[in-house]
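What follows is a single structure, and I will ask about it in a moment.
The other protein chains are all here in position, but one chain of the complex has been omitted.
Here is subunit A:
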Amino acid sequence: MIRLVRAEWTKLFTTRVWIAMLLGACAMVGGFAALLTGFAGNPESGIPAVGTPLFEQLALAQSTNATVLTLILGVIGMTQEYRHRTATPTFLTAPRRGHVVVAKVIAYALAAVPFAVVVVAVNLLVVTVYAGARGAAPELNGDNLEVMLTSGLSLAIYAIIGVGIGALLRNQVGAIVGALVYLFVIEQVIRSIPATSGAYKWMPGGGLEAMTATFQGPELLGAWQGGLLLLGYGLVAAVLGTFLAVRRDIV
């Protein structure tokens, strides 16, 4: 299993997808953090003022926006085997295909950890410098550290979900488009309709919000429950994908 995990890392780091995703995540998170800090305390924006605990937690949770990129990274990690037909040599080397899926889950979860550290660090840097310039850099107190930790963890968990979705759908474009449409359209609709918003807390977006949200929103689970829920979604998708899709004939 260690061999297969290392093989997945070799695959990941011998193309440039990870660099693009990391740079994209840093730019995205840095940008959101800067925007948020810039409009902090502006009465029209509704963003709390710099120096308040609410602002600091909100600003430091911007890393979670990059979950969409670690999700895509995981999807690509799994579906590239089918897109570029490397599934053939991969499954010739490791004929027990479930082992390959497990190795990918482990490899992407662990690779997402340094990825998350960099993204969270960029987030902290931008907020510290900009908010510091506007009067009050955030302190590294318990609440702020917890937000940073859960934000970073959410990045790793979304990479696992990506691998799971990829295993289930096998088609790269379909899996990415499907995941984005789900996250940005379907869940937003469910969240906003009163009749279905009760179910939202059990959905991936609800789990993510539970982990890191500081705004007032719909009813949510606790942070750790949300994290476990997300992890469960990723693992269920990976297991279902293994049995329903990955074990199919490679023709």
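FYI, a residue touches a chain if its C-beta (ideal position, glycine included) is under 8 Å from a C-beta of that chain, and two chains touch if they have at least 3 such contacts; residues count from 1.
Everything that follows uses one rule, which is that contacts and distances are computed from a predicted model.
Undergrad: Given the options "CU044_5270 family protein", "Acyl-CoA dehydrogenase", "ABC transporter ATP-binding protein" or "Energy-coupling factor transport system substrate-specific component", say which is the protein name UniProt records for the missing chain.
TA: Result for the unshown chain: "ABC transporter ATP-binding protein".
Undergrad: Have a look at A:L35, A:L54, A:A94 or A:L180 and name the one touching the chain we're not showing.
TA: Counting the whole complex, the residue in contact with the absent chain is A:A94.
Undergrad: Name, in rising order, the residues on subunit A that touch the hidden chain in the full complex.
TA: Residues 3-4, 6-7, 10-11, 14-17, 80, 84-86, 88-96, 249-251 of subunit A touch the chain absent from view.
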